[in-house]
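Here the complex is missing one protein chain, while the rest keep their positions.
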Amino acid sequence: MTETQLTLSRRQALKGASAFALTLVAAGFLAPGAHADAAAVDAAIKKLVKGTPEEGKIKMDLPQIAENGNTVPVAFEVESPMSKDDYVKTVHLFAEGNPSPEVASFYFTPQSGMARASTRMRMAGTQNVVVVAEMSNGKVYMAKQQVKVTIGGCGG
Amino acid sequence: MGNTSSKLILAGCLALTACFAGKAFAADKNWGQYQVEDRRSGYTFAAPETRAMQDDNFQNPGMLWAEIGEELWEKTEGEAGKACASCHNGPETMKGVAVSYPKYVAEKKNLENLEQRINRCRTENMKAKPWKYESKELLGMTVFVRNQSLGMPINVKVDGDYAPFFEKGKAFYEQRRGQLDLACKHCHEDFEGGQLRANILSQGQGNGFPVYRLKWSGVGSLHRRFRGCNKQVRSKPYGYGSDEYLALELYVMWRGRGLPVETPAVRN
Partner (left out) sequence: MANIKPRVRIPRKAKAGEVVEIKSLIEHKMETGQRKGKDGKKIPRKIINRFECKFEGDLVFASDWHPAISANPYLAFHMRAEKTGEFEFKWIEDGGAEYVKKAKMTVS
């Protein structure tokens, strides 16, 4: 499929804003009027992580366009030697447009060998996914990527 | 009514801002086993991430249902004190079985799909209770049995005793129905490859069923999908295992002749 076509159709779909909201409610995930935003994610990060996040070190792997918000594959890898004195301790995954910002936290050890994980997440619509990595030396890194969640016409 | 009015109905009545802006896939892409002549599996209409989920036997969540079936295969149930394995030995004996369903059963003077065949084994041979349509057990066993034929081409009979059922299924497929006045063929033949909002209309093939559907977050049967489609055009759905859907199943499987069994496929 081409991106242009999907984007175009999404834009058209968004014109029917009420239908859009209805679909999300029907999907059972988004309670009307209740969702996180960038500020909520920032607050959640502050609660979990000490220090100011820097850019870099994190590679995110998730689709630019998700076919279905129920099951969006998401993976990340944080650059690190994963040695006893220098490793990735924790990686947090957040979503800016879900009912609550937290998605998952991953706890690594030097035994992990590499700080990579993949899972599948729910997304209540187009939004940014945020990855925050805490290193054993106290440094914090952050990366962000937008995922467009398309709205289908086939209910069934 | 011509294509234009169908288009209007789709766009208007569904209020889904249908966009038939053209075929979303290049026709010349080589889809390997997933395309036979002009017949294309739903696989070829799915997003790359969805296809990847199906391609990896482990990541495919539908395999959880196959495991349910695998366990039940050995489980003794019913007054006859039998399990599937008592008569059929290992599951490998089921290889190739799925490709020819639904099948004509002379005693019933009717078609029978794999779900019903499994349940007939339970009631007649095992003297056990039949499983309910869409139960974890029946879906699990159906997925498990069909999965033994993974990759084998769909090959249903449509002549002889099958002919009247085939004609009935074809008529169903082409019959306008529901408040939206749409037939199966309008979406899955006339506008195949077009878009219904962000959904790309597939050919509506049955070779991957029961499928793990992202929308369902679980596995469902072909008849569940038929019911969904029927409801979507605001028509009253028929029952699971009804004569109407059995005939439709035969016709749909014939439309997908030669396509590989993909159960459990992963679809949007």
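Things worth noting here:
Letters A and B name the chains as they come in the text, with residue numbers starting at 1 for each one.
One rule holds in what follows: a contact is a pair of C-beta atoms (placed from the backbone, for glycine too) under 8 Å apart; a residue touches a chain by one contact, two chains touch by 3 or more.
Computed from a predicted structure; not experimentally measured.
Considering the whole complex, the residue from B:Ile68, B:Ala98, B:Cys229 or B:Leu259 that touches the absent chain is B:Ile68. Looking at A:Thr52, A:Thr119 or A:Gln146, the residue that reaches the missing chain in the full complex is A:Thr119.
In the full complex, chain B touches the hidden chain at residues 58-59, 61, 63-64, 67-68, 71, 135-137, 217-218. Listed here are the chain A residues that touch the chain not shown: 28-31, 70-72, 75, 82, 95, 98-100, 102-114, 116-123.
The working rule: only the chains that are shown with their structure count from here on.
Within the complex formed with chain A, the residues of chain B that make contact are 14-19, 21-22, 24-25, 46-50, 52-53, 195-201, 214-215, 217, 225, 228-229, 231-232, 268. Only residues 1-2, 5-6, 8-10, 12-13, 15-16, 19, 63, 65-68, 70-73, 150-156 of chain A touch chain B when the two sit together in their complex.
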